[in-house]
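This structure is in structure tokens; I'll ask about it shortly.
Removed: one protein chain of the complex. Kept in place: all other protein chains.
A, B and C are the chain letters, set down in written order, and residue numbers restart from 1 in every chain.
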Amino acid sequence: MSAKSEYGELRSRCYELNMEIPRRNLAIYTWGNVSIIDRKRSVFAIKPSGVSYDSLKPGDIVIVNLNSEVVDGALNPSSDTRTHAVLYRNFPSIGGVVHTHSPYAVGWAQALQPITIYGTTHADHTVQDIPCTPPMSDEQIKGDYEEETGVQIIEHFRKLNLDPGETEMVLVGSHGPFTWGATGEKAVYNAVVVEELARMALITRQANPAVQPLKEALRRKHYERKHGANAYYGQK
Amino acid sequence: MSAKSEYGELRSRCYELNMEIPRRNLAIYTWGNVSIIDRKRSVFAIKPSGVSYDSLKPGDIVIVNLNSEVVDGALNPSSDTRTHAVLYRNFPSIGGVVHTHSPYAVGWAQALQPITIYGTTHADHTVQDIPCTPPMSDEQIKGDYEEETGVQIIEHFRKLNLDPGETEMVLVGSHGPFTWGATGEKAVYNAVVVEELARMALITRQANPAVQPLKEALRRKHYERKHGANAYYGQK
Amino acid sequence: MSAKSEYGELRSRCYELNMEIPRRNLAIYTWGNVSIIDRKRSVFAIKPSGVSYDSLKPGDIVIVNLNSEVVDGALNPSSDTRTHAVLYRNFPSIGGVVHTHSPYAVGWAQALQPITIYGTTHADHTVQDIPCTPPMSDEQIKGDYEEETGVQIIEHFRKLNLDPGETEMVLVGSHGPFTWGATGEKAVYNAVVVEELARMALITRQANPAVQPLKEALRRKHYERKHGANAYYGQK
Partner (left out) sequence: MSAKSEYGELRSRCYELNMEIPRRNLAIYTWGNVSIIDRKRSVFAIKPSGVSYDSLKPGDIVIVNLNSEVVDGALNPSSDTRTHAVLYRNFPSIGGVVHTHSPYAVGWAQALQPITIYGTTHADHTVQDIPCTPPMSDEQIKGDYEEETGVQIIEHFRKLNLDPGETEMVLVGSHGPFTWGATGEKAVYNAVVVEELARMALITRQANPAVQPLKEALRRKHYERKHGANAYYGQK
């Protein structure tokens, strides 16, 4: 299938967001992917599989529907496409999804540990630990693996009673970070944030192995000044 | 309120100092702020809240008085403005204040640990550990939080009997570093320094977990060759 | 011997691949070397010994045969040339070899530890730990040292029953990483990968000292979606 002009702008925005990944040092070569959704047309644009950022072009971006079927584009979509699709189907308010292999976030994911909330930098983004999904069962792995990766995220959020509008990032255990947001820009921002929080949390533990998580009042305060009903951070 | 020409130079200098923050890798996106004071007019210039360094312009800088009320400018000032104001009111000799979320300094702050003085690089800047304020009480957090953050710094310096002209940096516990100086340039320099000292102190402990703090004679010597009555470091 | 035009293209490609080493931050000054082989002519092109990347020119690349004898070129070939030759003679399907002193891979090599497989980033490249050869015997060291380094790699792969087409990287104990691939480009890619996997594995252990290696089903899955008979990663 060739690239249709009706998807030109979606492709171009998706391309720009994908190029933020190497620019922000979140991944090397082909190790990451960004998608953005057009809710009206029920399609999303995503990086093609195995194409290096060095050679990626806007026209390479693939347009797929919510069943992960290619709607437009000459290349195969990212092998993680079905994971993105699950997130779009289950989190109706999100506009973009990002997956990277940034080293500190991957380190915590491989350690099968949620990123503990130790300070206000973290609380500015979420009042919880960044969740980490448990290891997949062998059945899930042998089944529709990428679909199951998405299902695992959804179920873990349900189990922990987390609101994907408040906690916009997750570690997939043994794998790495997925982030999302109302827009693709916010999803990329969150991919940078999860890496920085992962790095800060490790430094924190190294400086004081006996450190305790952030006290509740401070979590609440920082979150509410940014996200609460009386938020006063930023411009109106 | 629109930008008045009488504050043009103050804005422009404040803008340049803010841009040093991403240039020196001290913070990403919006995670930091620099202010400088005009003592004659009792106003200070500060970064607007939630504006990314990528898009910040000199005209965006906000002018506020020492009660943190906007005197000139179209945007909201940094949400940390009241903390800066407390420091300007209580430390009359300082000309600039910087707050960042640089990762090593944040790590020690989240660890609720002062940065131990282990060597002469540290002693060139202060002969004490870099102080770290204890966790705020719930009352302080629920009250005027940013004002209380400043109050906490002042009280901690008083309790430890520290001279803000000699120790120009502090970690706010669970949060991150604040630095200051006679000029905005010196305050930014100190923000770079506290991050470097935080990193070096962690490496030191990792190389030798049993390491002891720097001996007193060496602290005194390095501080005095830079800051003492017979200082001989630098040019006259 | 002067540079013959018949080797111009081989030299030029070898030069470009060598320049990737400093560009990807894998080595400083002269600390690394890349070679590529022309199987038809049974010669390979390799970096000259002790020449800094800053001053390296395409014409400096040395052409040697599989006995490590110079066939064309004015300079001495890399002191590691005989190690490359052993790999080319024993791994007939490889087209390029890379040796660097990238710090995390060197750290694990000096620690005499294979890089444990903890996650899918690793499994995307090999389903095993990255092997680390044991310390050489004094006889090997005093003998033909660089030849023995290659022999040690070959024997360690044989002992562990590893396929050099599946595991394209190794740590030489007390020394550092060697990587290879069907092409020189793939060998350089693998040199970047081994450094990243070494860094991620260390972060993983620091975040959770009790972490266990990646479960078998996930290793198999990630490897097969990239390398198996029904591989679906990338483009056809």
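Methods note: contacts are C-beta pairs under 8 Å (C-beta built on N, C-alpha and C of every residue); 3 or more make two chains touch, one makes a residue touch a chain.
Since the structure is predicted, the reported quantities are computational estimates derived from the model, not experimental observations.
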Visible chains that the absent chain touches, using the contact criterion stated earlier: B, C
Contact residue for the chain not shown (choose from B:21, B:61, B:187 or B:214): B:214
Contacts of subunit C with the absent chain, listed as residue ranges: 28-29, 31, 48-51, 75-76, 79, 101, 103-104, 106-113, 135-136, 138, 141-142, 145, 174-176, 202, 205-206
Residues of subunit B (touch criterion as defined above) contacting the omitted chain: 118-121, 189, 192, 196, 199-208, 211, 214-215, 217-218, 221, 225, 232-236
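Here is the rule we go by: only the chains that are shown with their structure count from here on.
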Equivalent interface positions on subunit A and subunit C, same or different at half: different
Angle, in degrees to the nearest 5, of the Cα rotation that carries subunit A onto subunit B: 90
Distance between the centres, which are taken as Cα means, of subunit C and subunit A, whole angstrom: 33
Per-residue multi-chain contacts in subunit A, two or more chains: 202, 205-206
